[in-house]
Structures are given as structure tokens and as C-alpha cells.
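Note that one protein chain of the assembly has been removed; the remaining protein chains are unaltered in position.
After this line comes chain A, so read on.
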Amino acid sequence: MAIQSVFIINKSGGLVYNHNFIEPKGAMNSNDYLILAGTLHSVFAIASQLTPKAVQISNKAEQRADTQVPYIGGIGVSENRVAPTQLGSFMGPDYFQEPFTNWNKSGLRHMVTDEFSMFVFQSLTGIKFVLVSTNNFRNNTSVSIAENILRKVYCIYSDYVMKDPFYSLDMPIRSELFDRNLRSLIESL
């Protein structure tokens, strides 16, 4: 799939990072992106408050089953080259190799329009990672793929943003290393 943009939104709803891999058609200035991030943060919170009655009644153990995200191999790992033995502080060939639990249980996870689709991954600490793809995916597999990619973005974030002494928490990310590693992840897709 073609990735158009990646956003990172901090836990108070501020945009800390955005990068367009494909330039969007309509012109958007930096203020528009900030508003978009704030709106998304609010919509996410509202979505988590609105739950169908049937789901409210059914027990929680059942809901847990579908928060598992399967591991999908080969994402962001180039097959033609020799697999790297080291990805930042992570031991290669991949950041993780097992299915994982999604922390975002009742918030907004996936949005489809005619032109694009959007995926949201939220960490336990409340940071949101948003991926915009130019295809309008509607199936569950693409959600799993997107969540695999976004967890890898989270891994890169934890390595190159959190371990940067010049970065202050909740502020915009200006890190060349992060940029470069994120780009190489997205380009290898």
C-alpha cells in the first residue's frame, strides 16, 4: 500500500510530528495540521464513549480476543538485501516477531473514505500514531498490517526520540535520525 502521511499526536492532543511521503492534493498549512490533530484526538475520545448496547452487555473476556493483532512478517524488512542484525537498539531481523495486544480497545482505529484510509494506533501512555494510506482499504487484514507498521513506528520513536537528550517531552519532534529511520521503514514497504 502507498503511505501518504504519518502523524504523531501527544497525549494532550497536540501534533508533535507530521510527514507527507506523498504530497496531498489540497494545500494544507501547518495550522491546518494542528487543527486536524486536535480534532482527531477529540473524535477518538468521543468514539470511545459511544458503545453499542450489545457490546456493553456482553462480557469483557470475549472482547479481549479481538484486540490481538497478528504479526505480519516482511513489513519494512527488505528481503532482497541481507537482513540487518541491528535496528537501533532492537536486535534484527525485525522489531518483533509475535502477535501483540492492541491497547486501543474502544477508540477510533480505522477510517475509510473514497480517497484514502486512516489508521490509529495508541500506546499505553496515550501517544497516538496515525497512518494515512492512499488506498481505501476496507478489510481487517489491512488494519492488522497498518497496526504492525505503526508499532514499528512506535519502536523507532522510542529509540530515536525518547533517547534524544535535546528533545523535551510533548514538544514537536525535530530529529534527523528519526526522520531518516522512519523514511527507510516506509520506503521499504
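Observations on the structure shown:
Following the convention adopted for this analysis, contacts are C-beta pairs under 8 Å (C-beta built on N, C-alpha and C of every residue); 3 or more make two chains touch, one makes a residue touch a chain; residues count from 1.
One rule holds for everything that comes next: contacts and distances are computed from a predicted model.
For the omitted chain of this complex, the UniProt record lists the protein as "Trafficking protein particle complex subunit BET3", which is one of "Trafficking protein particle complex subunit BET3", "Light-independent protochlorophyllide reductase subunit N", "Ribonuclease P/MRP protein subunit POP5" or "3-methyl-2-oxobutanoate dehydrogenase (2-methylpropanoyl-transferring)". When the full complex is taken into account, the listed residue touching the unshown chain is A:107, out of A:38, A:107 or A:172. The chain omitted from view is touched by exactly one of A:17, A:119, A:157 or A:178, namely A:157.
Only one of the listed residues, A:89, A:136 or A:184, touches the absent chain: A:89. Annotation for chain A: contacts to the undisplayed chain at residues 11, 44-45, 47-49, 60-61, 63-65, 67-68, 86, 88-91, 95-101, 103-108, 122-127, 151, 154-155, 157-159, 162-163, 169.
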